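Of the protein chains in this complex, all but one are displayed in their positions.
Chain lettering (A and B) follows the sequence in which the chains are written, and residue indices restart at 1 in each chain.
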Amino acid sequence: MKTLPKPLTVSDIAALVGGEAMGALDHAVTGVANLADARPTDAAFLENQKYAALAAAAPAGCLFLGPERRDMPCAAKGRVIVQEPRAAFAALVRLIDAHDRTKILPARSARASIHDRAVLGPNVAIGDFAVVESGAEIGENTVVMPQAYIGANAKIGRDCLIYPQVVIREDCVVGDGVIIHPGAVIGADGFGFLTDKKTGRHAKIPQIGNVIIEDGVEIGANSTIDRGAVGSTVVRRGTQIDNLVQIAHNVQIGRDCVIVSQTGIAGSSIVGDNVILAGQAGIAGHLTIGSGAIITAQTGVMSDVPPKSVLFGSPGRPHREAFKLQALIGRLPELFEKIKKLERPTI
Amino acid sequence: MKTLPKPLTVSDIAALVGGEAMGALDHAVTGVANLADARPTDAAFLENQKYAALAAAAPAGCLFLGPERRDMPCAAKGRVIVQEPRAAFAALVRLIDAHDRTKILPARSARASIHDRAVLGPNVAIGDFAVVESGAEIGENTVVMPQAYIGANAKIGRDCLIYPQVVIREDCVVGDGVIIHPGAVIGADGFGFLTDKKTGRHAKIPQIGNVIIEDGVEIGANSTIDRGAVGSTVVRRGTQIDNLVQIAHNVQIGRDCVIVSQTGIAGSSIVGDNVILAGQAGIAGHLTIGSGAIITAQTGVMSDVPPKSVLFGSPGRPHREAFKLQALIGRLPELFEKIKKLERPTI
Partner (left out) sequence: MKTLPKPLTVSDIAALVGGEAMGALDHAVTGVANLADARPTDAAFLENQKYAALAAAAPAGCLFLGPERRDMPCAAKGRVIVQEPRAAFAALVRLIDAHDRTKILPARSARASIHDRAVLGPNVAIGDFAVVESGAEIGENTVVMPQAYIGANAKIGRDCLIYPQVVIREDCVVGDGVIIHPGAVIGADGFGFLTDKKTGRHAKIPQIGNVIIEDGVEIGANSTIDRGAVGSTVVRRGTQIDNLVQIAHNVQIGRDCVIVSQTGIAGSSIVGDNVILAGQAGIAGHLTIGSGAIITAQTGVMSDVPPKSVLFGSPGRPHREAFKLQALIGRLPELFEKIKKLERPTI
């Protein structure tokens, strides 16, 4: 498995993450692991109470713990007390990743198809069988992995990572530091047509807009973000999008949102900043979801959502109400019994 | 942004779409825009009442309005009154698209892999790194974009547009004028196996059927349409399929249906003509959905659906009933209170 650039003692680690070292301060670890797999050469962390027993028994080399658990019994050689154990653990993961990551594409492949009129910045890597069409621009240090497709006049910023078999269609704009995972499709036609009322037949409306992805966005594998019918579909700075998410034409998504797998957002809806859309959520078209709202998993949203509200259910309701109603639904058999009794004639 | 082949005055536009021009008849526009982005050089339209205030304030050059709004106050230079504002707007979009669209693939790439036994009609374009296997036939004027895969003995009609990274597996049949968006997979194996009752192990049943897509169908990005186990999975003329839709083996879908994103249809179900399946709907296997039915978003269908019915909920019920039940569910707290009162002994 992947290892740290050099072994670190429990003390080293505490210094690195700004925590307090306890136990075998000079014990050295060479890697990281989940609690269930941790060996004495690994650092691990506990944050979710669900795994407390696992953490106590784990023969790890170094265990990151929150201050509230500093004295919990545990089998680890040493421990490091920090406010955010997961963040401290992530710091080690970053060291490993920077050291150990396969250098994937140091150069421009002769087996890519790069149009004469494409403009590539310094140090751009283009993998085998990738296609970069006429007028496309790709910024410094960006890596386009094998078999990706960059359409005509698309603009990709610097320091991006475009994984294999991503499609970015013509005229789309991608900011800096964007990561797009394999199979994602940016800028496919929106789902737009006119239906003849008499015949029921549909006539396509050409989709002449584009997609704008701002800096620092990450887009999951096989997700689809359609181009605007006219104008742009927009995903703003820092938003994180998981796999198999659908974002329809002319949707606008704010900054720093989290959109979990298999969620769908229908056309022209506007999502504020820091919104969380949990897995398999669905947002109907032409709605506004206020900043800071949380739409829980599988929830269906059919009307505007005020900022910071939390919705649950299909159709979605405020989550406290929805949970209460679910509890009452569970008591329906009892209710029907009561009614039966009440209806019985008193003798 | 994209522009009209030549500027058009408000009068020109009215003549083009068969509407009535009002206001600054000689004012010229060069493009189209959404209401929120419209400038004096743009045409825009109002159809959804939700955007009436936006339309009133939009400094557009030409605003399409329905007859019921002919006299509404608005900031646009001119207006054109038509029965269907969106359709009129789409007519301008088509002009722009026809004029401005990047000519994507005028010829056959030397970097495609086209089997000697593939048969290509006149004026067929095949993009870089596309693969056309033995026995495949591709009709006149069809464009196969880069990195697409056309399997052995597949038959593609004329005037089709096959986007990058589409997979059409062997023996599948695609009609004329079909558009298939990036990442869609046509003809993957259906999900078929035999399960040993004693061991619980599964043995694959080879899927030896195919997929038949009729004329004028559009299939969204990353959607999947599985081949028949035996026989065909069929999508009939004019049906529109959005992104990330799943259509299982031996499903039959009628004409002119609309299947919205993330919907799934399980094996052997039969969908009539002009059916609407809204986003994230699910149809169980071996069912019949009658023509003209509407299955609303996130609805789960577990039994046959009569023609023209409208279903809502999971499990799906007739929508009027379902909406009423949702309202009553919202009143459950009140109901429980009432029961409590009724149970109280009358003194």
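The rule we apply is simple: contacts are C-beta pairs under 8 Å (C-beta built on N, C-alpha and C of every residue); 3 or more make two chains touch, one makes a residue touch a chain.
These numbers come from a predicted model, not from an experiment.
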item	value
Selected from B:G19, B:G61 or B:G264 as touching the chain missing from the view	B:G264
In subunit A, positions touching the absent partner	2, 32-34, 36-37, 48, 50, 84, 86-87, 90, 93-94, 96-97, 100-102, 104, 109, 111, 127-129, 146-147, 163-165, 179, 181-183, 218, 220-222, 238, 240, 242-244, 256, 258, 260-262, 273-274, 279-280, 297-298, 313-314, 326, 329-330, 332-333, 335-336, 339, 342-343
Subunit B residues that touch the omitted chain in the full complex	113, 129, 131, 133-134, 147, 149, 151-153, 165, 167, 169-170, 183, 185, 188-189, 191, 193-195, 199-206, 208, 222, 224, 226, 228-231, 244, 246, 248, 250, 262, 264, 266, 280, 282, 284, 286, 298, 300, 302, 314-315, 317, 321, 324-325, 328-329, 331, 335, 338-339, 342
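Everything below uses one rule, namely that only the chains that are shown with their structure count from here on.
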item	value
Distance between the centres, which are taken as Cα means, of subunit B and subunit A, whole angstrom	26
